[in-house]
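I am attaching a structure below and will ask some questions about it afterwards.
Only one protein chain is missing; all other protein chains are in place.
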Amino acid sequence: MQPKIEVGVLGATGMVGQHFVKFLQGHPWFKLTWVGASDRSSGKKYRDATGWRLGGEMPSSVADLTVEDCKPGNAPKIVFSATDASVATEIEQSFAKAGHVVVSNSRNHRMETDVPLLVPEVNADHLQLVPLQQRKRGWKGQIVTNPNCSTIVLTMGLGPLKSFGIRRVVVTTLQAISGAGYPGVPSMDINANVIPFIGGEEEKMQVETQKILGEFAGDHIQPLDAGVSAHCNRVPVVDGHLVTISVEFANKPAIADLLDAFTRFRAVPQERKLPSAPPQPVIHMPGNDRPQPRRDAERENGMACFVGRVRECPVFDYKFIALGHNTVRGAAGAAVLNAELMVTEGLLD
Amino acid sequence: MQPKIEVGVLGATGMVGQHFVKFLQGHPWFKLTWVGASDRSSGKKYRDATGWRLGGEMPSSVADLTVEDCKPGNAPKIVFSATDASVATEIEQSFAKAGHVVVSNSRNHRMETDVPLLVPEVNADHLQLVPLQQRKRGWKGQIVTNPNCSTIVLTMGLGPLKSFGIRRVVVTTLQAISGAGYPGVPSMDINANVIPFIGGEEEKMQVETQKILGEFAGDHIQPLDAGVSAHCNRVPVVDGHLVTISVEFANKPAIADLLDAFTRFRAVPQERKLPSAPPQPVIHMPGNDRPQPRRDAERENGMACFVGRVRECPVFDYKFIALGHNTVRGAAGAAVLNAELMVTEGLLD
Amino acid sequence: MQPKIEVGVLGATGMVGQHFVKFLQGHPWFKLTWVGASDRSSGKKYRDATGWRLGGEMPSSVADLTVEDCKPGNAPKIVFSATDASVATEIEQSFAKAGHVVVSNSRNHRMETDVPLLVPEVNADHLQLVPLQQRKRGWKGQIVTNPNCSTIVLTMGLGPLKSFGIRRVVVTTLQAISGAGYPGVPSMDINANVIPFIGGEEEKMQVETQKILGEFAGDHIQPLDAGVSAHCNRVPVVDGHLVTISVEFANKPAIADLLDAFTRFRAVPQERKLPSAPPQPVIHMPGNDRPQPRRDAERENGMACFVGRVRECPVFDYKFIALGHNTVRGAAGAAVLNAELMVTEGLLD
Partner (left out) sequence: MQPKIEVGVLGATGMVGQHFVKFLQGHPWFKLTWVGASDRSSGKKYRDATGWRLGGEMPSSVADLTVEDCKPGNAPKIVFSATDASVATEIEQSFAKAGHVVVSNSRNHRMETDVPLLVPEVNADHLQLVPLQQRKRGWKGQIVTNPNCSTIVLTMGLGPLKSFGIRRVVVTTLQAISGAGYPGVPSMDINANVIPFIGGEEEKMQVETQKILGEFAGDHIQPLDAGVSAHCNRVPVVDGHLVTISVEFANKPAIADLLDAFTRFRAVPQERKLPSAPPQPVIHMPGNDRPQPRRDAERENGMACFVGRVRECPVFDYKFIALGHNTVRGAAGAAVLNAELMVTEGLLD
């Protein structure tokens, strides 16, 4: 058995950071040995610096780590970034400059032309941007990102359909409260209510989707030439973003072919049997009222995308729904899967 | 002061029936003097036959009425129908045949070619179908219907925009649990969850919208020639259906003109100051996260449609959200407003 | 018609302050003409300084008031205090010293020996502390307080039973999220959950209840010599605190007498027909599953206490439940009723 690869988490005390800590527990390849956070926390034990908000207990192997400043130095080569957008640009670049592989869940670098925005089942080849990034920026290290949580659900649902020529997409999201972190959404706002607005979310879904579904074109990603319109809503659900999708294709498939495309879809993470990859990334549920967030999001360790209600759309070609676990597949799990992909690409050597 | 017009409610003991009873309380023109229900209840006092599920107390003036069979005879000329779809066809037709004006919230006759499907602010002129209906069916009475609750919200949101030439609409609903009646949705299904399916709802929204926005064409309604695609979802909200709308026009207006169309929209119910008509039927809320079901649906006595978040749509022309109170404007209040309109048309003479 | 009495609100921009603004709208005796808040807000229009969180719209008569510093000077004689506990001691005392009548919802002075802690239906006579307070502190003004929101529900439920000799009370609360203000309870904590802890609440319920049910003893309130034990919980309900009560009496009444005591209970606010007083302060609901927060808390303008499920207790004498609206009867409405009582006592002259 190979020794595990040591990894760190930037912004480890916040909600997303806690999800990284939890998701990495017992990981077969990676061992979390370093946690970084803001000045306020550094120097304390992780257990003392962190108000643990997740179910279950704080992993004991992490609880006794001393929180470090978010500065390169003694950090391991691979660092996952859960840093707040207000500081992520500077922190992530300083680590990449110092030779670290920064696998980031933050939004800051997602739309940079030389930074891969990865959903490994959909666009693993976008990793080809990395050498360009290193050359252009003079970095020995690198930054690789995963999309916004709602974008991941949408692009995993659309990924298997790419060959039909996606032309137009109208999507409405029903997003869980955990997507807003902690304290996040006040209960007075969301109890028995819907909040029909999430700041910046619609714009992110629209442009990130085009980039993820786009093509590597030598020195940049050519975004998919498809119209994407998002309506984003917060609903009183704990975990699991559900989206309704109407889609128009260049080549409308028969419905059987569409279902087949979902069910047979396998990609690089499955071929390489990456440890966090779901055996079947997109699962079609035949029940007429499934998938549902509370009942389905946690299946497959929260790493699959569930689709259902596939039917003809009177306006476009088809409509259907998709569901994914926003804090697992949509955040920490996404980044860890990216890192696993990068290991198999030799990008960490 | 004129004496009030006596009215009855068919199916008065069920949830929708209770909403009629509540809404008619203190009505300036109508006085509820007759309640009909199934055999199981007839002969009992309304208070004994009815498990009152609404907030507040059962109106005392109704509590002592004796529940009658749902058969014409001693019923007043105007009857509101809250009967279950399984029996509504037969009951409503027997009353119309016997000379009653049946103002129905049931779905059974909505799509009949000679039956008006009314949203008084949008298509009051569809009442011209009534003489045709009476002639064709040989009835002295008549049946007039109001749409499904989610359709009302959509058509009130689209009504002011009709002059721009509505061509395509993609709509996703987030519907309140009260829309499913009582016992309705089991809490095990909807607590902290979304149910992405409501049986028959999408089809109803699609065809009803086309009929309501259509034109009276001498002997029938010419449906609007526009594609309408609906995604219907149940969310854990008590009252108020929220819908997200993307719309394409034949003549795309400037956004200021669109907002103006909402805000200046007035129609027959406002001109005639019908007692249940909201002074301003469509209210634009400028806040970036409004309207919201729990905070806004009950305003204006639950009879207005609230719109917000009007913005460019990357796929169609504009997108926005609309909200309405599903058991008031979407059911009992809708039917009562229809009856008020009919009074002013002389249809009850 | 007499001119209205001008009043002010200290801490007017916060959640409790907003409840005062809303509750005072259209008040027959009082006119809100002055709003005070922290430095951060002073000098702005109320509409600009305030993120309005309540249902409905901000009252337009208040929206254009200029927010003042929380310092006596141009404030009207009567000021309601919704100030935060961290500053309430100093602010309220400075106003009282300057001759103002401070009717406070803050906790800071509640347990002072010379400050009335009022529930007007239960202990209106405790206002006799005021002259003592003025003499002792050398104030021309005065401070009068209302209890914590959960205490009000408990003491209104126990008030009618005082003559039976209350000896021991075990109470468990199920408290609404609105009691924690805004942003208050994070939705991640309370969605589909219970939080079995509210900081300081149990201690407040225990000692405040003894003081409220105690006797004016010449120069102080002799607390009721009864054991009171509280278990406080937050539940995912918007408005309305429900409490379960087991109570032991010195003289156990027959159950019919207990029910009679609830139903016949009337006190000073009812005798004097104070405008905010509910005609019947304690309403017994006979249904075996009532009262319920969502269905009942808002009845009677939110000013009554609803009791139900009265039955023998195997451990003490009786057990029952009580419900009250925490932000109305439990906060703003309580203070306004206190002020109305004080007007009729001539304490504002």
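Each chain carries a letter (A, B and C) given by its place in the written order, and its residues are counted from 1.
Keep in mind that, in the parts below, contacts are C-beta pairs under 8 Å (C-beta built on N, C-alpha and C of every residue); 3 or more make two chains touch, one makes a residue touch a chain.
None of these values were measured; they are calculated from a predicted model.
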Fill in: Which displayed chains the unshown chain touches
A, B, C
Practice prompt. Determine which one of B:G184, B:G227 or B:P253 touches the chain that has been left out.
Written response: B:G184
Fill in: Which residue of C:L10, C:V144, C:L161 or C:V228 touches the chain not shown here
C:V228
Fill in: Contact with the hidden chain (one of C:I5, C:L54 or C:A192)
C:A192
Worksheet entry | For chain A, residues in touch with the removed chain | 55-56, 191-192, 238, 294-296, 298-299
Response to the item:
Against the hidden chain, chain C presents residues 168-170, 172, 174, 191-197, 206, 227-229, 231, 233, 235-238, 242, 244, 246, 288-295, 308-309, 313-316, 319, 321
Fill in: Residues of chain B (touch criterion as defined above) contacting the omitted chain
53, 177-178, 182-192, 236-238
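The rule is short, and it goes like this: only the chains that are shown with their structure count from here on.
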Worksheet, complete the sentence: The distance between the C-alpha centres of chain A and chain B, rounded to whole Å, is 42
Discussion item. How many angstrom lie between the centres of chain B and chain C, each centre taken as the mean Cα position?
Written reply: 41
Discussion item. Rounded to a whole Å, what is the gap between the Cα centroids of chain A and chain C?
Written reply: 48
Worksheet entry | Shared interface positions of chain B, touching two or more other chains | 191-192, 238, 294-295
